[in-house]
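Rest of the complex left out; these chains stay put.
In order of appearance the chains are A, B and C, and numbering begins at 1 in each one.
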């Protein structure tokens, strides 16, 4: 059955590449860059990429086909595929809604209405909400409990940045939420509680696609050779939309904080590790990251390693977005709840884990995935309707089943054990619940 | 009890660094660069570095202290330690013999006499013979059986290059042999047979300390991200004695063959992977390796990574030499025979294994080492005297017990700490067998 | 009046880029990369790029438009210009003849027939013959005099490689010859004599577009700071047709010899300067050159500089080809004869000069060009028909005036704009001289 992939920031470089890539996968044999295409992930019950239906939010109105043409000019997409993917991009465009207008409870409800409508129209088993919108400025995360958060929201306050509104909306509806950006997203204690309450999962944050990927691969090398890293300095030069956004020091701060946390947790507090990000417009969709690593060997002799990484961020990120959609959908279906620390392999700042070494993260991911092999999808115990939630949300829980994987009655759930969140379409239909 | 570390090429850069390093270890807390100093290797029964006694062969007559002064000028050894290690270097110098004069059976016998004398004088439990001599020209290895090899040797032929003479001498005497160079060493079918016959171990070859180390660390990264490496080109610039030797195209060929094998086995046959080595005298003891990796990601977009490695080869190699001495001595003592594929982590061209990915090699090494934790040293069943061997060799087996892990009497060995190969010194003494 | 640009290797990457670029210049304001578009070269009497008519030889039959599409896929040409240049490329294709079939005198005569026909059909004032064909294997150049060369040719021998046949054909016909490759071309004593005899010019060789360009720019820096360069090592990785050809060690030898000569003459004999070229197919039309420079400063402290150059060779070479056509046509028209050492700025191995420092070469070029400002084109004194030349050639001289800068009558030439070598078209026409 179809699974929704709801991209917050659907019309950005990554979003466009994901959508074009999904359109090409059936005819184009190559799944290069997709981790879940490795043999290790065969037969572990992941939804097929062909079953993913893309929708999303964006504040941009530039159509996907136009973005794709720009990406082809920049060498991100092969020029000759534009015509092949045009129809799919146009179709996906109709499923992209304007980004959240206004914050607080009304914002959450708007998002949930869009998600429900998406789920309903496309008969989706579940919807993975995945944030690939522009990085937000660094902000002090809301520190209170879920009850306190709900009180604030009910009182008309707006204590959450946009990324966390999306996380709230998704988790509250029992849907998986993934943060591919360094924005706040679900990294708020109250939202962790919400995920547990609603029996759903979240993962994040900040996709590990370049400099940090290499860093966490090499950290194991230095570690296993007992070589002491004394400094690791880096410069990131990038153009593109992401570069333009990160030219704003407040937003770069979020990214740099995420990178710094990764270095510290990987190499220890004592390593001198300055990192810079510069917007260099003529780089287009490309990034150059240069790193200098200084380390000492036997008898204290200092040595140096330098790395120049010239990557195309969207090319690296897009297949991981597809991986994350497949993996979180599956995790949700088998009843896993809370932070998916098993997915740390994908992130610079892995929620729920402080393991950064790439090889260990990969082993952990594979071990977990292999453990899914024989698990039937479960229908999770329905979460009770939490007190203090908005009326609309409660009505949604009670009636539509969107989010909470309710076994409404003995026969519900599209045959035994199917359990995908998202209400059975026919039931929704029968009950006359829709947007209109 | 003391363990001998017999370095073939003892007066080279690595040999000098090993000897100086061992002298410093007791007072200098730092074991940076020594893998066996990691917590994973505590309590697994390795001989203490302080128990290693260095001896060896070399064709050079430059004293160790003079080489050490040169290394200090080049920044390999801290200038202020020269005075601290002088006495130890001078002592070690007295244990270095002229390199093998002449090949064939007489050469082997000369080496064995030197080994026996070393073992005898220093009351050694065993002797690890470890090749760090200049790389030999690439040569077609002897392809025949052990019997054929012995016949050739007995007929006065000289079918083995020097490195293989050392391997023969060591293995035949039941001693562990390690090849840290790309030279032939034990990588000959007949010598594998010899190791099995004599119940001893060997490991090799070509220490993995720079470009290839990084390559096999990053190969896992590309692999786990399902990114396709299309080319990996490299240039190695080095000075020093090793550089001077490798300026000879025939000798460089051996090194390049070892590097190429590693790339092919790691990344597949299709990767275009040219590698060059140049002798650049002004680099002194330092090496710069530059690598360009091209890889493709999602939808075929090509990307590039470049690595510049500026290392001091002897600093990187010396602690590994100590590791290998400790690990092979221990392996021998617990009765392990044949190629030590568990030590592939240390080598560019791992004998007995075709796994090159650093993370897997490390896990395998650790798992094996942990398995040693509770093993008591054993005295292996003595090998029978092989037919067809030279008279001298046979006499040695029968009488001296050097090498062959002879159970001198019914109960000896195991549990009484005598079990190290190398005959108990007193027995040797008692039997009146010595050099004179 | 129109000037012919006869490209030997017209269907290669450079040839295609030149032809596409000339087609675009009138509408596309940008002359980036063209040296003669700098203000220093305004008003010095160079023929307009719009007056160049491209023709040439090639052994390939792949049409220019198809090559151009490949270059667009590789990012050398912008994808959106393909349609704009298609007609021009197709027209140029009709002016490309099969490369020389067979050597010796018959080969020369074939080339001259093609040149004459080209000149005749397109009413050309002169024709610059410019070699951008695949690099030839290194060969011992013919060392004899012009008379000896002609005797050999007349005797049916074939003492010249193809590039020198082209040079002979051009110079003998009084046309400028430029060698943009490291092949022999005009770098033969006898051909220098021929150029003098026939009153024409030649320039070369091996376009300086990447690694060597940077080297000769930086050599001045080190020199003016009195810093001593001790080594300069380099690796060149390239794909494309040129890369494929240079994968042949014999051909790479020619290129490496040219590079080495440049280093030696620039930095002195003592600098250790190994250079390698590797064919890395996945680089397509791109090249990466990596260089490590070691130098010492005050009190002998060694320091290091490393350079990574990622260029598109054809993009760099094509505008220089146009520059060379303009400059040599002008030089010829003002009566300059012999090796154009003033053009050393363009070449790795400047014929007629051993100055390699880029800044000095540039000043020399500019000074010379400025000196052309007020020079009227001259019709050089016609060379006498040399004895010993083939009959066909002699007939050509006597009749057609192609090549030999014949003063057709007492007053012709100078001041009436006919002065370009190559006979005035109407005269040729009048005399009824054609191919047969």
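Assume a contact is a pair of C-beta atoms (placed from the backbone, for glycine too) under 8 Å apart; a residue touches a chain by one contact, two chains touch by 3 or more.
Predicted model only: the values in this text are computed from it and were never measured.
Novice: Since every chain shares one sequence and 3 appear in place, tell me the total number of copies in the complex.
Specialist: Full complex, one repeated sequence, 4 copies overall.
Here is the rule we go by: only the chains that are shown with their structure count from here on.
Novice: Which chain has its C-alpha centroid at the greatest distance from the C-alpha centroid of chain A?
Specialist: The most remote chain is C.
Novice: Count the residue numbers both chain B and chain C use at their shared interface, divide by all numbers used there, and answer same if that is over half, different if under half.
Specialist: Mostly the same residues form this interface, as more than half of the numbers used are common to both chains.
Novice: Just curious, how far off is chain B from chain A if you go by their C-alpha centres, in Å?
Specialist: 48
Novice: Could you grab the centroid distance between chain B and chain C? Build each centroid from C-alpha atoms only and quote it in angstrom.
Specialist: Each chain's C-alpha centroid was found; their separation is 55 Å.
Novice: Chain A: which residues touch two or more other chains?
Specialist: 75, 308
Novice: Name, in rising order, each residue of chain C that touches chain B in their complex.
Specialist: 230-231, 233, 235, 237, 272, 274, 276, 278-283, 288, 290, 292, 294, 302, 304, 306, 308
Novice: So in the complex, which bits of chain B are touching chain A?
Specialist: Interface residues on the chain B side: 17, 20-21, 24, 28, 30-35, 37-38, 75-78, 81, 213-214, 217-218, 220-221, 224-228, 296-301, 303-312, 315-316, 318-319, 345, 358-359, 362.
Novice: For the complex, give me every residue of chain A touching chain C.
Specialist: Residues in contact with chain C: 72-73, 75, 79, 308.
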